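Let me give you the structure first, and then I'll get to my questions.
A single protein chain has been removed from this complex, and every other one stays in its place.
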Amino acid sequence: MSHENEKHENHSTGYGLYIIVWLALLGLTSITVTIAGIDLGSYTLFVALTIAAIKSYLVISIFMHIKYEDPIFKVFILISVLTLAVIFLLTYFDIIYR
Amino acid sequence: MFSGPSENTGTVDMVMLYIVGVSVLLLVGITITMIYFVFKYNRKKGHKPVDIHGNVWLEILWIAIPTILVLSMFYYGYNGFVVMRTIPENAMEIKVTARMWEWKFDYENGKSSDTLYVPVGQPINLVMESVDVNHSLFIPAFRIKEDVIAGIKTHLGFTADEAGTYIITCAEYCGLKHSMMYTAVKALPLTEFNNWLEGKTEKQIIDESVSLLAEKLNVGLLHDKGCITCHSLDGSIKQAPSFLAINGRKTVILEGGEERTITVDDNYLRKSIMDPYSEIVKGYPAIMPEQKRMLNEDEVNQIIGILKALN
Amino acid sequence: MSDGKTVATEKSFYEEGTTKSPKGIKSWIFSTDHKRIGILYLCSIATFFVVGAILGILMRLELIAPGRTIMDAQTYNQTFTLHGVIMIFLFIVPGLPAIFGNFFLPIHIGAKDVAFPRLNLLSWWIYITGAFLALLAITMPGGPVDTGWTFYIPYSVRSTTNVSWAIFAAFVLGFSSILTGINFITTVHRMRAPGMTYFKMPLFVWSTYATAWIQVIATPIIAITILLLIIERFFGVGIFDPALGGDPILYQHLFWIYSHPAVYIMILPAMGVVSEIIPTFSRRTIFGYKAIAYSSLAIAFVGYLVWAHHMFTSGISDTARIIFSLLTFIVALPSGVKIFNWVATMYKGSIDPKPPFLWVMAFIFLFSIGGLTGLVLGSLATDIHLHDTYFVVAHFHYVMFGGTGTIFIAALFYWWPKMFGRMYNIKLANYTVVLYFIAFNTLYFPKFIMGYMGMPRRYYDYLSEFTTLQFISTIGSWLMAVAIFLIIWNLVRSLKTGRIAHANPWGGVTLEWQIASPPPLENFHEVPVITHEPYDFSQLKEMDYESK
Partner (left out) sequence: MSQNEHTLNDSHGHVHRDDVGARMGMWLFLFTELLLFGGMFLVYAVYRFQYPDQFHLAATELNTGIGALNTIILLTSSLTVVLSITALQKKNKLLSVLLLVITILLALFFMANKYVEWSTKIAHGIYPGSEVLLAKQNGEILFFGLYYVMTGLHALHIIIGVIILAFMVVFILKDVITHDNYVKLENGGLYWHLVDLIWIFLFPLFYLIQ
């Protein structure tokens, strides 16, 4: 069991990286607020969600340490996100064509 | 080979026969093999068991063959479905309104009825909407059904090929009298149908018979709003108190579990219509649909007026 | 017979507990031992099964003849709702994983407990809380729910009965299910004994693992759906109610997004048990181990793609109906793979048809009927006619009761000697299988015919043309009551008068048969090192097994 702790210690990144990520997150927030003011038509939603996705990627991989975690965790995340995506997609087959 | 009161009947029965046929073959095959193995390789016979770990070709085989089978099943079902759902241009549109627990059919010429009349051979398009909860219009003889929902119009198409009377029933659970929400579709030869369509509406007939009871009051409103499904006009007991001589009647009601005797007046009538569950008349189930969102002020006043006149 | 050396000195988990004193009620309801928790679940779930079954009997009695027989329409509506809610949420969804998963999953992988034993105990407590709430809901003002177990909006918003409490109970029960799922997934990943690679795990572990994923990923959807419905009822927030612009069909989507995968929560563990029983009584390795293992995962995944086959007539778009119909047919394939591999496992075996095996044979027949009629329902043209008729009622009783229910019984008869250290009366059990089989088909087969003739479900009353078939079905329910009574009687009586069971009465080779009956507190004296495949019967010789 010491093994894992070691593994973790190896990756305790110090404070720097976290602060950089935090700054990036704040930057992305201001971008998304600014863009919301501009009328991009049907792309507005797309852009907003893309930025939100990038933000969550940063939070998940760095803040939540997934980058340093056992690979099986990534598979797990993939399973659940994929399931959610499938549910959305299939529901839309009803909503769009109704 | 298959025929029925509607072309769809034959189609559906055909698909059914195909799927059930294949299924029975598979079932019998599996069962017989299993029982045969149990006898053949019974421990009593003292065979030495042989470890067989698997066989890739067999696995492929029993994925591939069922795949073909199910795809063919899907295809037949799909085909029948598309035909059923394709409504010809010349279809006759009939409006269907469902409410707890009755059906109403409105024809293009403004006539309405609570039995569905259709001409033989004429494609029909039912455009359906509910005023309260979900219902489902089911005509077993034609092998069709479709839910009837509040706020969303659904449609159901069919053609009756043989004259006759077929049951219509409600297939989506809708409360107390779900199992009594029957009516019928009457398929008539075209001329007979036209005679009927030009004739008096059932509403008119009701109006006439009721007018014996209550002069020229617009009792039809009670019918339109579904009140007289549960409340009788002649004093007989249905699922709810009769309307006959309701004004001024002394009644025991339950309010929050406590009994109280009141005298029916304007206020009481209004409250019972808009918010029926606050006070339930003793001995009756709490099944009255709330009318708050279904009646406008004018209709409420009108109904109260009618009720008071029914003495 | 094996382990002659250790049996004598060893204390079972009945004599040694995780609490201060191993005896008394507290040593049970506060025990973190997975085996004791399994038995707690067994007692509670079996109780609710009997309650649900008695409601079923009452319904059949009402339907024995047209018109009123023993209850009025409102009572009937409440009865079938309660019957459905109890059977689904209190019996069949938690059933196999919570009882047999808890008891045998850790043993099967050579662990001494699950990954989070205290969480495990919490799951049971949450289950009991949910069950208590469900019972409370019956007595609360407004009376028992009358919406059907599907709680369709708008009726569930309009109904004056106590819908909110009942669905809140389902919400709580969902949490219990989720926690069990989390526990099992982590256990499988983290607690395997040395040498226990993924492909050396018994197939029961595989299927319980797949089930656990459905429990974790699907249950939250029903939780939020229920929450939204409660919020809608309490605060009048417009979400699904058409009166406020909501979309009642969307509710149905959310409901079935959980409830279809849930039917695989019900059947997958049962399939795992079948994969255990068949090799043991055929005394040869399972045919197509990997195919069966992967098909469990496939069922779990594809199970998410087909939910709208419950909504073919609900007014969803025709495009969606077609897509979902196609996907529904795909989900049948992995189940087929399992059936074929099981039958192939009997080939060239050395088959000893003891009661658990006989129940499995009944299962294969009944479940195949249930599954194959699922295909009839998956096909668009036919489902439009059969939806919400007795055909559906017959289908789901065949898969749930004939499938999972039968295996529930099979698992009891298979593992009873291990769990309680006593053997039941085998002869009586053999007769019971036959009675059960006849009763089952008498009870449910007529429903297929009625459904096809157009008898809608959830009907208090029916047209006279159905009288004969309804009557036959009711007779079947009485036969079934006798069969179930004999099962319970046989098992319960064995606790007192049954002979002491061997560690390995059937000649099984998975790990549970290599330890004493009943097992000791931490299952294994020393960590087992796994060198064999799970169904390698050459081990029997090493295990010193003599067949009796």
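For the reader, a short list of remarks on this structure follows.
To keep things simple, chains are lettered A, B and C as they appear, and every chain counts its residues starting from 1.
In this section, a residue touches a chain if its C-beta (ideal position, glycine included) is under 8 Å from a C-beta of that chain, and two chains touch if they have at least 3 such contacts.
Small disclaimer: the values here were computed from a predicted structure and weren't measured.
Counted over the whole complex, the shown chains touched by the missing one are A, C.
The residue from C:Arg60, C:His108 or C:Arg192 that touches the chain not shown here is C:Arg192. Although one chain is not drawn, the whole complex shows that of C:Ile221, C:Ile351, C:Val433 or C:Met450 it is C:Ile221 that touches it. Across C:Leu250, C:Met455 or C:Ala501, the single residue that touches the chain missing here is C:Leu250. Interface with the hidden chain, as seen from chain C, comprises residues 111-112, 115-116, 119, 178, 181-183, 185-186, 189-194, 196-198, 216-221, 223-225, 227-228, 231, 235-239, 244-247, 250, 253-254, 257, 522, 526-527. Taking the whole complex into account, chain A touches the unshown chain at residues 1, 3-5, 8-9, 12-15, 18-19, 21-22, 25-26, 29, 32-33, 36, 44-45, 48-49, 51-52, 55-56, 59-60, 62-65, 69-70, 72-73, 76-77, 80-81, 83-84, 87-88, 91-92, 95-96.
Assume only the chains that are shown with their structure count from here on.
Averaged C-alpha coordinates give centres for chain B and chain C that are 33 Å from one another. We define each chain's centre as the mean of its Cα atoms; on that basis chain A and chain B are separated by 48 Å. The centroid of the Cα atoms in chain A and the matching centroid in chain C are 37 Å apart. Annotation for chain C: residues touching 2 or more other chains are 249, 315, 318.
For chain A, residues touching at least two other chains: there are none. Contact residues of chain C toward chain B in the complex are 73-74, 77, 141, 146-148, 152, 154-155, 158-160, 242-243, 245-249, 282-285, 287-291, 313-315, 318, 321-322, 325-326, 329-330, 332-333, 336-337, 339-341, 343-344, 346-353, 361, 364-365, 368-369, 372-373, 375-376, 378-385, 387-389, 452-454, 456-463, 536-537. The residues of chain B lying in touch with chain C in their complex are 11-12, 15-16, 19-20, 23, 26-27, 30-31, 33-35, 37-38, 41-43, 47-55, 58-59, 62-63, 66-67, 70-71, 73-74, 76-81, 84-85, 132-134, 136, 138, 140-141, 143-147, 149-152, 154, 167, 169-180, 257, 277, 285-287, 289-290, 293.
Residue ranges of chain C in contact with chain A, taken from their complex: 189, 213, 217, 221, 249, 253, 257, 304-305, 307-308, 315-320, 323-324.
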